[in-house]
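Dropping a structure here in structure tokens format, bear with me for questions.
Some chains have been omitted; the remaining ones sit where they do in the full complex.
When the chains are written out, they are named A and B in that same order, and each has its own residue count from 1.
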Amino acid sequence: SLNLRFLFQLFYDPDNLRLYEKVKVYVQELWNILDILSILLFCIGLVFRLTTKLFYPGKIILCIDFVVFCLRLMAIFTISQTLGPKIIIMMDIFFFMFLLSIWVMAYGVAKQGILIQNDNRLDWIIRGAVYEPYLIIFGNFPENIDNAGFNINSCSMNGTDPMKPKCPVLNENQMPAFPEWLTIIMLCVYLLFANILLLNLLIAIFNYTFQEIHENTDRIWKFQRYQLIKEYHSRPSPPPPFIIVSHIKFMRNLVCLRSLCNSFCYYINIAK
Amino acid sequence: SLNLRFLFQLFYDPDNLRLYEKVKVYVQELWNILDILSILLFCIGLVFRLTTKLFYPGKIILCIDFVVFCLRLMAIFTISQTLGPKIIIMMDIFFFMFLLSIWVMAYGVAKQGILIQNDNRLDWIIRGAVYEPYLIIFGNFPENIDNAGFNINSCSMNGTDPMKPKCPVLNENQMPAFPEWLTIIMLCVYLLFANILLLNLLIAIFNYTFQEIHENTDRIWKFQRYQLIKEYHSRPSPPPPFIIVSHIKFMRNLVCLRSLCNSFCYYINIAK
């Protein structure tokens, strides 16, 4: 509902020159982006769902919208005095993500290159080079890097079955030809760095930032609460189911004003 | 046994007006709630077990009672000087649980909505939307979000088999129709936030609270020990197997007193 009002506010502005600036200021805040995104997705999803042909895509868009709404819900944590300001330590994750992604790519691409030759299907390349190494971090071990667990039925020889990855290069005994000891050593080193080193590094970074922030906690919290109260103060008072009434009234006023203004401008123009 | 005495103390009180207040004070302490709960469950379970028909439910109630007793046992840690006071940091878990539950619900509901259409069975909806995403955090990966691992036998087409979840929406090739790349990306983001971000955030919060509490450790510990000693001082002295004797004596005195009091009151009333 805040967004609706904001939209009116945005488009009503008489001097259109500052529209771009206003949008820029508004978008700079993360929560506002989430708000707009959720409203947009909701509208698109609703329209799609009401058609017969696009029913399923519409449902999927509404599901994604639900996730965005949930993320938006986390904004209320900024009210908590002790823990609210510390949610910003989540920014540390970006540094960690960068390190992690380099490492995942390094292992994934090398593994894929050693194991499988000339797979033309992009989706299976991404699976092998990114998705699989990523899942290893969370304890889901692959079985294709080990000769001993090789099963000819779990892969398609010339990559024609869309449900199966391409087989590794085979030798004359119909067994994988890649140097098994190399892939196993690579897996061990990867596990050591990704699961032990990087994850524990992240814990250390988090701990450090958490204690660092604590010294400025009070100031940040007061600022956040001021913003939250200001935001709620600017909203109309009735609770959500009846807020539509308030919006309609607001819109009517707006339309009246606009028509008034338009006619006024019109007469001014005529008068000139 | 403390509870039995408490019950007598509760019901003996001459002016019944303060009964509600007393209960209120007593219940405010967590350990006391556990005590009462364990006694109640024990009585119910014992009664149920002795019947033939409700033998199995009685056994289950006694099993739950055992868990409550074990939780009660943790109260003895409050005697430890260095670590006792720090058990209260477990309260931090509630903040974490709130964040985690929002995130689990966001992923779970969206995933369920995308995958499975119109499952009417509540238990399978809860499994798909809450239980499954929750287990992912602990390393138990689902296999139904991935086309490549799809097996038509692991699900029932129209949701009639009570032991199998409903199948995802199928296309004309009898393969799942949901956009696979979307569910995989959602899983990756979910894993990143839930397993890495939130768990490490919890570690940082724990570390912080642990160090914070340490400064007040001595004071909290003295207070806890005083309470523990006071509690044990008020208990009868014989060890548990013979404590029943003490209780019987206590009860006899009580009954005598009550009858004495009653007869006294009675005569007072008559005298009036």
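The rule is short, and it goes like this: a residue touches a chain if its C-beta (ideal position, glycine included) is under 8 Å from a C-beta of that chain, and two chains touch if they have at least 3 such contacts.
Remember, predicted model here, so these are calculated numbers, not experimental data.
Chemist: With 2 identical chains placed here, how many copies of the sequence make up the full complex in this file?
Modeler: If we count all chains in the complex, we get 4 identical copies.
Keep this in mind: only the chains that are shown with their structure count from here on.
Chemist: With a Cα-based fit, what is the angle in degrees between chain A and its identical partner chain B, given to the nearest 5?
Modeler: For the C-alpha superposition of chain A onto chain B, the angle is 90 degrees.
Chemist: How far is the middle of chain A from the middle of chain B, if each middle is the mean of its Cα atoms, in Å?
Modeler: Chain centres of chain A and chain B, defined by C-alpha means, are spaced 34 Å apart.
Chemist: Any idea which chain A residues touch chain B in the complex?
Modeler: Against chain B, the touching part of chain A is residues 56, 59-60, 62-64, 66-67, 70-71, 73-74, 77, 80, 83, 86, 89-90, 93, 96-97, 123, 127, 131, 134-135, 138-140, 163-165, 199, 202-203, 206-207, 209-211, 214.
Chemist: Can you tell me which positions in chain B touch chain A when the two form their complex?
Modeler: So the residues of chain B in touch with chain A come to 95, 99, 102-103, 105-107, 109-111, 113-114, 117, 139, 141, 147-148, 150, 169, 175, 177-179, 181-182, 184, 186, 188, 191-192, 195-197, 200-201, 203-205, 207-208.
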